[in-house]
Structures are given as structure tokens and as C-alpha cells.
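What you see is the complex with one protein chain gone and the rest in place.
What follows is subunit A.
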């Protein structure tokens, strides 16, 4: 980590369980402010579990979760958002019965600065022009790619400092994936710290500064995106070589 400032997010030996089953068996990772880091690994490695616990949807069974220097192990999800920690969940989590506009406004639920909200809506539309065309449509009628865009736009409307993205490419056509990663890149360029979970390891590694590789609830490798891409073990396990 080149940045000398304290990390924005830090997991220290964090354990997460579903009942008696320990899904994440003590992992440590950290993100400096402004970093774009990805977490890759096979199905069932514990990536989504980790993101959900960081967002406060799952309780932490052991270890520590530190955000901006403070321990947030017991902080409920809705309070984490208020501190700038937003998750775009697996499967997008669109409110299918609400309109696109209502979905976006839910992202700004905790904000009272209505002028700035309108300005941020405009920014989202610039980034995601197709969202504007669909504003009054019920969100459940959108295509998968459009829903993913709404989900990302909605998260941006909370003005996050740390954005957690869970498989934004899942189930989408390559062209749409490209478009979505372009958006993620421009969000990162604005200084938002991003933790990206992806099954598409190739894409994620090319895309991010650093990455962690997860396997059966543990972090087994870490390094820069480029190094991991070149690592024969990673290539064998996750890039199908």
C-alpha cells in the first residue's frame, strides 16, 4: 500500500458464520482511501458473505471490522450507509415494484439537501443515459443491465465514500458488462473507494489496483492486479488455464 494515510476499511481476522457453519474463517484485508480493490474467488468462497458483513447485513462472529478508524462490528446496516458505506448487493436488489425514479430516490433516502440530490441525479443520468429514459417505468420491467445501472446509480445517490459492488457483471452480455465497468472506473476516478467482488477474475484483475483471492473462507493470495494476472496459480485456478 503506497498511501501512508490510515485505511478506510480494515478487516482484522474477521469471521462470519451461518449458524454453526463458519463461512468466512478469519480474513484480514484493508483498503486505502481512493483505492479500487477486488476480491475474487470461486463460487462459495465467501466473497458475498464478506461484503454483506461489511455492509452490516450479516453479524460478524469474530475479529474486527474497522471503517474510517472506528470499529463498526455491531453497527446496523442503515447506520453504515449514513457513514458513507454503500453496497450494491448480489442480484442488484432493485425494488421491482417501485419506479426507476423512486429507486434512485431511495438511494438518497438519508439526504436532506434536495438541490444537491437533483444535481446528483443529473450526474447519474449523464453517466447512465438509459436510466433517464426509463424514469417513470416500474423497475421490475427493466432488463438486467438496466437494473444493474439503476442499482449503481441508486448507490451513488447516497454519496458513498466506500462502494461495495457484488458481481456487477453477473448475467449480463459482454457489451453491457463493458459499459458497467466504464461507469465503475469513472466513479473510482472521482475518488470513491471501491471493493469489487467478481467471479470474472480476468476482468476484475485487469481492472483493479490490488486484489485478494479468496478460497473456502480464507484469503490465500494478495497482490497487485497485474501480478496476480501473471501468477500461474491464479491463472490455473481462476482463469481456466
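Basically, contacts are C-beta pairs under 8 Å (C-beta built on N, C-alpha and C of every residue); 3 or more make two chains touch, one makes a residue touch a chain; residues count from 1.
Operating definition for what follows: contacts and distances are computed from a predicted model.
Missing from the rendering is one chain, named in UniProt as "Branched-chain amino acid ABC transporter permease" (options: "Branched-chain amino acid ABC transporter permease", "Fe-S cluster assembly protein SufD", "NADH-quinone oxidoreductase subunit K" or "Multisubunit sodium/proton antiporter MrpD subunit"). Among A:46, A:89 or A:225, only A:89 touches the chain left out of the display. Among A:105, A:132, A:218 or A:235, only A:105 touches the chain left out of the display.
Contact with the chain that does not appear here is found for just one residue of A:47, A:154 or A:210, A:154. In the full complex, subunit A touches the hidden chain at residues 55-57, 76-79, 81-82, 86-87, 89, 93, 95-98, 102, 105-107, 109-110, 154, 158.
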